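Here the complex is missing a single protein chain, while all its other protein chains stay put.
A, B, C, D and E are the chain letters, set down in written order, and residue numbers restart from 1 in every chain.
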Amino acid sequence: MICTALVFFMHLGFALLEIGLTRQKNTINILFKNIFIICTGLLLYCLVGFNLMYPGFADGASGFFGFAGFGIEAPMGTDGTLDLSYNEGYTYWTDFLFQGMFAATAATIVSGAVAERMKIGPFMIFTIIYVGVIYPIAGSWKWGGGFLQTLETPFYDFAGSTLVHSVGGWAALVAVILLGARIGKFKDGKPQAIPGHNIPLATAGVLILWLGWFGFNGGSVLSADPGVTSLTLVTTCLAAASGGVVAALFSSVCYKNLDLTMFLNGILGGLVAITAGADQMRPFDAILIGSIAGIIIVFGVALVDKLKLDDPVGAIAVHLVCGIWGTLAVGLFGALAGFDQLISQLIGVASYAVMCISSTFIIILVLKKTVGIRVSEKEEMEGLDAHEHGMDAYSDFRLSED
Amino acid sequence: MICTALVFFMHLGFALLEIGLTRQKNTINILFKNIFIICTGLLLYCLVGFNLMYPGFADGASGFFGFAGFGIEAPMGTDGTLDLSYNEGYTYWTDFLFQGMFAATAATIVSGAVAERMKIGPFMIFTIIYVGVIYPIAGSWKWGGGFLQTLETPFYDFAGSTLVHSVGGWAALVAVILLGARIGKFKDGKPQAIPGHNIPLATAGVLILWLGWFGFNGGSVLSADPGVTSLTLVTTCLAAASGGVVAALFSSVCYKNLDLTMFLNGILGGLVAITAGADQMRPFDAILIGSIAGIIIVFGVALVDKLKLDDPVGAIAVHLVCGIWGTLAVGLFGALAGFDQLISQLIGVASYAVMCISSTFIIILVLKKTVGIRVSEKEEMEGLDAHEHGMDAYSDFRLSED
Amino acid sequence: MICTALVFFMHLGFALLEIGLTRQKNTINILFKNIFIICTGLLLYCLVGFNLMYPGFADGASGFFGFAGFGIEAPMGTDGTLDLSYNEGYTYWTDFLFQGMFAATAATIVSGAVAERMKIGPFMIFTIIYVGVIYPIAGSWKWGGGFLQTLETPFYDFAGSTLVHSVGGWAALVAVILLGARIGKFKDGKPQAIPGHNIPLATAGVLILWLGWFGFNGGSVLSADPGVTSLTLVTTCLAAASGGVVAALFSSVCYKNLDLTMFLNGILGGLVAITAGADQMRPFDAILIGSIAGIIIVFGVALVDKLKLDDPVGAIAVHLVCGIWGTLAVGLFGALAGFDQLISQLIGVASYAVMCISSTFIIILVLKKTVGIRVSEKEEMEGLDAHEHGMDAYSDFRLSED
Amino acid sequence: MKKIEAIIRKSKFSDVKKELHSVGVNFFSYWDVTGLGNEKEGHVYRGVSYSTSDIQRRYLSIVVNDDFEEATISAIMKAGATGAVGDGKIFVSTVDEVYRIRTGEKGGQTLK
Amino acid sequence: MKKIEAIIRKSKFSDVKKELHSVGVNFFSYWDVTGLGNEKEGHVYRGVSYSTSDIQRRYLSIVVNDDFEEATISAIMKAGATGAVGDGKIFVSTVDEVYRIRTGEKGGQTLK
Partner (left out) sequence: MKKIEAIIRKSKFSDVKKELHSVGVNFFSYWDVTGLGNEKEGHVYRGVSYSTSDIQRRYLSIVVNDDFEEATISAIMKAGATGAVGDGKIFVSTVDEVYRIRTGEKGGQTLK
């Protein structure tokens, strides 16, 4: 219950981080998108997603496509019942809310990556489809008892390194490719810096996210056993701390400055990476996983730039790359480590890659061809706030951005 | 206990929302008022309020005025006892703190509505009287076992749509009428826009409030039964989400722009509306109640403008109108729906209206006639921060407000 | 568990408070330091501190120096074991995390006091030594069962008025003395005002800290008995509220303006003061302790100025002076009051004073003589952000600071 | 053509703007500056009281044809004055040429 | 020496800067101002729609030697124009003397 509240709070963290790392002129737009995601995410998940994700698979289906028929009729059950004791300790309703918050998280990740240049209408449509249909189907493969769960060595993803973060990360990657870079991000083929406008809010966002992760990982111990839960929190915190410190040190070695945004991304990278196996690791493993995530972040951000992809908040490096790393790490460290497990993890990662890339590609391409996904150059230069919202985020302040 | 913490946190939400939607030059003033409210609210509630609100009514009183004698002597009991097991699970002390936070909330609502033009001294006096005396008396009618509780079909207000939000909302309405509009709000009889200066903080405020509502509604399940609690949270979240989405869509249809502040107000409207019956509704009812609240907000804000009332943060539309709607909704939807219940709800709403309007009117009128309630024109133009506090909120920033 | 999350959240509160009360040009630097402290604090505490602090003292040591041997070998145990049921209800791991957060708090206090002029490298070294070695040793004297615990009338410090806040406060005092004032703070021997750049964030920080204190004090009821816990929260809140109100009133009498920053410091002072005896006080005692703390703050801030010490955020007045006051108050008010207790409290305060002052003095002096602890004048004038980080905190805003 | 630069109180800005409109001056640019002058403002921060003559003011830059000069100046003086120290100054200087970026025209007609 | 003050659209700034560099004008200062002119911007805030002619613009102050005057002006006009109302103005006035603080030199060579 509390964990649900914390996971809800993560959305504030995401919102602050995203606006902090982008420019002032698109602030309202980003906030609007984030709020929209939370609200529609919850509503959609209530109406369709929850039943799509936990279909039961009791009817001897393949655990892969068999869920198709459930989506539409089951919601009636959700709404029709007031059964308050679904299972012991952890109620049906809590679970619903908790999962609904997760669903919204996947869309938020995309929101950060496409910030400052995507039209809000198409983004809203994308969100609706992705949160309402794709995420629950993908989720059901594992958490709904689908085929990944029924592998011989079941794929293991404790709280969603792959199911939540990679699912968001793949979509972010595809969206960024289809959308193109912001004007001015690459000049003569070289990446330029477009500094974020409010680093204190970004920092607050990251600390709020870290707090939220207490709920994200802590709450995913469905049994709510205090022993496991507290171990989980320890591994979570240690991975975050080591991810941050390593990323900061590593980037200060590479670039000769103490870059706070790398520190922040490193923390998030550590958090994402530990998510897959938070309950399976010993503290020392957690530090190792976090540290490697910290290094990955520094390389990842540079790599994304080198590939001429424009990801203002570092979503791809943090959620996708560290998400994959975390998932694989379950096969390398901790209680489950082993070759079979590693293969299962690889199968899981690959399945989600195929699913998410293809579905996002189709949705965004259709949107691109029909309504268009990118704002006009004029709108982009003058800011989305002025054009799509007719409002300023900081109307009493004098501004100086380029 | 945790819920108390969350309700406490709501005050940060209110503070951020209020400063976000007002102008930079009054920021310190608003923050000061809000902090003052929390602190004195707690102290007052400790000294007088708690005993005034839960007087027992055991002595065969009418449940209406019979509490008068209690106020002064009972506090000694509060302070004198260290009885730690008042009742099981939910201790006396937790309850006190929880209720104290509620009391402060009512005053905070007023604070937002009178922002940017009310003198801080008189406002502090008003707060003291309202939180210390009026709110507890009003509260005792229902939660203290007063006459509304002993109606044949008892008036139902789960967590305070009426007891907290309308009580604040009525006071806000009266104060706004007696105070008049800010200079420049109405030009030639037409409402002008006075944009808020920091929308990111306002957004953070709303998300924090939403988080706080987990505690507000969740904590009001005094039994702390996990089943009911989690259902309550689900209805709360769904109402908020639908309120927000509907308000945003509806206002974008009316005004052709995606107004983030309407989205935010819609979320709050949905939250206020569901508060009265959060534990009695099914998810679908919650969505309906929230959606209607979303529409009410858009109309309500326009109506307040049309009536030439100046409510910078939308407190009247959100807390008063949606509070009333939510209270009545208990008689229309959910487990208690029925004609008798609707009548009881109407009686409740009306009783509070009479009580709050008249008491606020008297207090504010007396203040107006004696010390004056409005700052001078010069102070208002130059900002309350400079005059009442001699400080700037953002001293390193260059400003551009009118 | 939840309390750990809240205590973690306090670090956001500290970070926001510190940046809010300092100048814009050092924002990134302060955020970097704070994030660094949390991360390394956790890691260090994991690697050495925890075992240094809870050494067992079983081997008939003096409870004073006997811990020396433990530091290095015990960590292996920490990492090597996955024993999940260390003791009932309250697990080993939760405890570790909770204490790790506390450790970081002590360093954060110093960070605020030395803000805007200390080199980040030496500060990082200081943090590592202080959090990794000094704090745990000091902590073990009382919480690790050391000599202060085995006094006839054991020294009492419920949640760390002395163990956390004074330990940080003494270090802050010494660091401030060795470091000297910021350029421009004292002109012709008279203190000048250097206003903070973002008061809304500072206010948010204080409310977040208050929220965190729910966890700090609430979580220190290791038994987690709901009765004691809720009383603790009541005393905590009342002390904070009265501290704030009294500081605000008192400073408005002294200086004829309503100074929000004094209100904020007063709240913190009240919180620090009640921390030592939160579970031993009746509500009325708490109000008294808080009120006196409020007065102390106003004098304390003025005194620090008069001594030509430059403490931008008021850390010395808040954490050191109120920490001492709170510790002594345990001997004056509440269930433990008594002459013997007061003596024990005095012994405790004095022991920590000696320990912290001497150790900090040595560390900082060595740093000063070797690498230097202060940034160059040019760097200080132009801001640490530009020089140590090469980044602006608010790159889209036009600034006007001196 | 003349450039009229006025430094006024921020709180008088909307009055000045209204007055300027009423004499037909609809085009100008403004920004906020910090001014040092005779006026002092008292502040207290954390118990340190200080007074500063660095006060935020609004800077108006108005380029007008010569025949508008007088009207503009008197409008500002009328609406911007409070009588207390710190009302600000007006500086008049000569502008050699004016261009309208949109059309490339130059000279006095661009100011209408 | 001439002082060229240009008030342009913020969204055109980087184009103008590039164009100025290409004609050899590498030194100038700029800041943001609010401009009142013919252009109006529509806004809606909480259901109140309003239109304002107070629009944020960028103010460029460029001091050049006389022989650069023409090139500078035409560069700004070329890169700053969109053809829509609100493109801004250029004001040219005379500067009597220029000093370089670093060296104490004065005159035209300080502008190179």
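Everything that follows uses one rule, which is that contacts are C-beta pairs under 8 Å (C-beta built on N, C-alpha and C of every residue); 3 or more make two chains touch, one makes a residue touch a chain.
What you see is a predicted model, and the numbers here were worked out from it, not measured in a lab.
Just so you know, the chain we are not showing touches A, C, D, E across the whole complex. Within the set A:220, A:261 or A:327, the residue that contacts the chain not displayed is A:261. Looking at subunit E, the residues touching the absent chain are 3, 17, 26-31, 61, 63, 93-102, 104, 110.
Residue-level contact of subunit A with the missing chain is found at 191-195, 251, 254-257, 259, 261-262, 265, 298, 301-302, 305, 314, 400, 402.
Take subunit D: the residues that touch the chain left off the picture are 2, 6-8, 31-38, 53, 57, 59, 73, 76-77, 80-94.
We take it that only the chains that are shown with their structure count from here on.
Chains that touch both subunit B and subunit C are the following: A, D. The mean-CA centres of subunit C and subunit E are about 51 angstrom from one another, to the nearest whole unit. Of all residues in subunit D, those touching 2 or more other chains are 31-32, 43-45, listed in ascending order. In subunit C, the positions touching at least two other chains are 2, 195, 198, 257, 259, 261, 394, 397-398, 400. Of all possible chain pairs, those that touch are A-B, A-C, A-E, B-C, B-D, B-E, C-D, D-E.
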